[in-house]
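Sharing a structure here in structure tokens format.
Every protein chain of the complex appears in place save one, which is left out.
Now for chain A:
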Amino acid sequence: MSGHDSKYFSTTKKGEIPELKEELNSQYKDKRKDAVKKVIAAMTVGKDVSSLFTDVVNCMQTENLELKKLVYLYLINYAKSQPDLAILAVNTFVKDSQDPNPLIRALAVRTMGCIRVDKITEYLCDPLQRCLKDDDPYVRKTAAICVAKLYDINAELVEDRGFLDALKDLISDNNPMVVANAVAALAEIQESSSRPIFEITSHTLSKLLTALNECTEWGQVFILDALSKYKAADAREAENIVERVTPRLQHANCAVVLSAVKMILQQMELITSTDVVRNLCKKMAPPLVTLLSAEPEIQYVALRNINLIVQKRPTILAHEIKVFFCKYNDPIYVKMEKLEIMIKLASDRNIDQVLLEFKEYATEVDVDFVRKAVRAIGRCAIKLERAAERCISVLLELIKIKVNYVVQEAIIVIKDIFRRYPNTYESIIATLCESLDTLDEPEAKASMIWIIGEYAERIDNADELLESFLESFPEEPPQVQLQLLTATVKLFLKKPTEGPQQMIQVVLNNATVETDNPDLRDRAYIYWRLLSTDPEAAKDVVLAEKPVISDDSNQLDPSLLDELLSNIATLSSVYHKPPEAFVTRVKTTQKTEEEDYPEAGEQSYSDSPARVADSGASPPASSANPQHPASRQPAAPAALPDLLDLGMDNSSSAIVSVDQPASPAGPPLPVVLPASSGQGLQISAQLIRRDGQVFYSMMFENNSQVPLDGFMIQFNKNTFGLAAGGQLQVPQLLPGTSASTLLPMVLFQNISPGPANTLLQVAIKNNQQPVWYFNDKIYFHVLFTEDGRMERSTFLETWKSLPDSNEVSRDFPASVINSVETTLDRLAASNMFFIAKRKHANQEVLYLSAKIPRGIPFLIELTAVIGTPGVKCAIKTPSPEMAPLFFEAVETLLKS
């Protein structure tokens, strides 16, 4: 049955549009049809054929259904760009909606609903009214969906014209397909309305349960999803409902099965009889297992849901762990999810088999999967006390294979096992120490160091081992530094001899004087004072007993779990996030071109939420961080240290006048936290310079349903040590309101080490929501100070005095200087001051100067041919490491 439509894609090159125009107006039917096909082909490959609008619409009046469909398709795509011309089509639409052929009546009403042009919407009402009462169910089912379309475009119109009542009447329609579509439409309308529109009474319930037996598989899903919101009055009603839904578990369509499972789980909450509940659990298990024979994509959805189900009702699949064993050819995303469920189902009864499996997986090729398998062994050890020893011996076997990442992962989990079962498995430390040299990942290193410190008294050469790390102390990542510090203190307290004493001096010196990491510094000072005032107290604190840890990672909060379970089969259940975390309630009508918008949100929302959900819980035994109790607060030196300690800075920082103009003028600020990521809170912000000071200009918009107050802000360490120079002044934000503020900024507060960059990490907190983190960019030119002007002679001297190695240059091939004066004005506005210019052949050479705080000058030479793209920028500065940032700033300024 293959077609030959591809010929329509190849058209003559010359005068394509005029040629098509001619063909569209041909007197021959077949030629017109071919022409329309060519137009659609052009549309398909993305060519703009909107200029043919009138000609295509003229072909609309035809008896040929195929041609009509193509014209309609064209209309859906281009009516928006030609709203005035689209009105031409209305007559035919209205006529078609009364055609004797139900296919055409349905097609007309279906297509009209897709044309999002206000003027057409008005004309849609009468045909829709008729079609909702049409004799043919095919037309009625199309009209039912059309009401939802119309509601999306113009909700008021739908309510005024009584379409909602007509739609509700369709729930009693004698045709199951019509009922199902009416349910889908009503459920959607309810979702975007705050008024109760679609409430399921016990009367509608029984009607829908009857329709369930007769409608198509997709319709069954609509109905089950809508009914899962129904709250039964008592246990008896719940049992009745469940009884009528359970046959759906035998359906071949997995979506029907999952939606049925959802409904049964909902009603089970009400059922009191343990027998009934047990029986239901028994009934649900086989269909859930069968889902694992489906296509891998479906398996993935099923596994994410099963993960939730076993958290709520562990008994359902308690005996089915084997079905989650990975098959050789399972896609990696399926294997990862299976592993997670295996850990959840592991028990004393099946652990031997499970360990054999994990061991098998630990020799696979996919590194992430292997790591996860090794972690899984550790998590099982922590979960099952009686199996811990067997888990450890498997881990030791794996260490012997000497695959680098396996060893490191194993050491990390063994650290947790030590923490969980102190003084039990120390005999293996010697084996672990053999792998010391191969450790190069911070977490593995930190874990090993923790083990050495914790058991310093039993490791003969603990001091030597630690010493070997000390040499590289300044270069180690913060995580390792913190552990080294604590471990050395432990060693000293346990073996107060000369060697350790020297070591501790080196470490304390390194950690107080040489570092700019406040966490490390604070912890070092605490130790130092403890040790110098009262060594016994130090012992009590540092070597105190540690609370027991458990494997509660990846366990969801019960209320969240319940919410997710009510969303089984949906995206929410796949992401393990409530719907409002990823769905933006914005009326579709407003959404036009929003290309810039996603761009702004990208940095903060780059990973898939399913992954985000996982990563939040990835370190096994989250409470198992080998931190000392006394030093727990400055812990977690992860990506964003101490951002949560919001109040900390406020007292000490200088109060800068806050009565700044509240609404900064100028272009709109870039969005840094889109409402979709901020549960309705949208933040736009940008660093600006005004009156010789740096401000963070911010705008908060509250699109959520609740008032927000108590805003606070914190900045992470950054290259320039930018931090808040006062409190964030944001009034309470009622839903739908917004507020702007200028936050004065100070410099050199919290300088992050490492190469210079423009990253500004910000955390915003309020009393109602979690802490929001987002990344912004520091515009370097904001830092140029007003005193950057240089005398000609000073310029020359400075230029000469700086070594040639301090000269850096870069080309901006895309930049262009059209007029020297405007460019100089623009640069001067950003505190880049003009010194001199000269002509070299046809090139203009400009000399400028600028200065950033702490008096670091930049001497600039710009070379360009006026009006021709391509600017060369050479600079000389005592801080050449800033050059990349500087160039970026200049390029931006030349562009604006």
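As a working rule, a residue touches a chain if its C-beta (ideal position, glycine included) is under 8 Å from a C-beta of that chain, and two chains touch if they have at least 3 such contacts; residues count from 1.
By definition in this document, contacts and distances are computed from a predicted model.
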Chain not displayed: protein name in its UniProt record ("AP-1 complex subunit mu-2-like", "DNA replication complex GINS protein SLD5", "Gamma-secretase subunit PEN-2" or "Actin-related protein 6"): "AP-1 complex subunit mu-2-like"
Full-complex contact with the absent chain, from A:181, A:267 or A:761: A:181
Among A:125, A:270 or A:298, residue touching the chain not depicted: A:298
Chain not shown: contacting residue from A:233, A:332, A:430 or A:759: A:332
Residue among A:102, A:477, A:670 or A:870 that touches the chain left out of view: A:102
Touching residue (missing chain; options A:17, A:114, A:771 or A:802): A:114
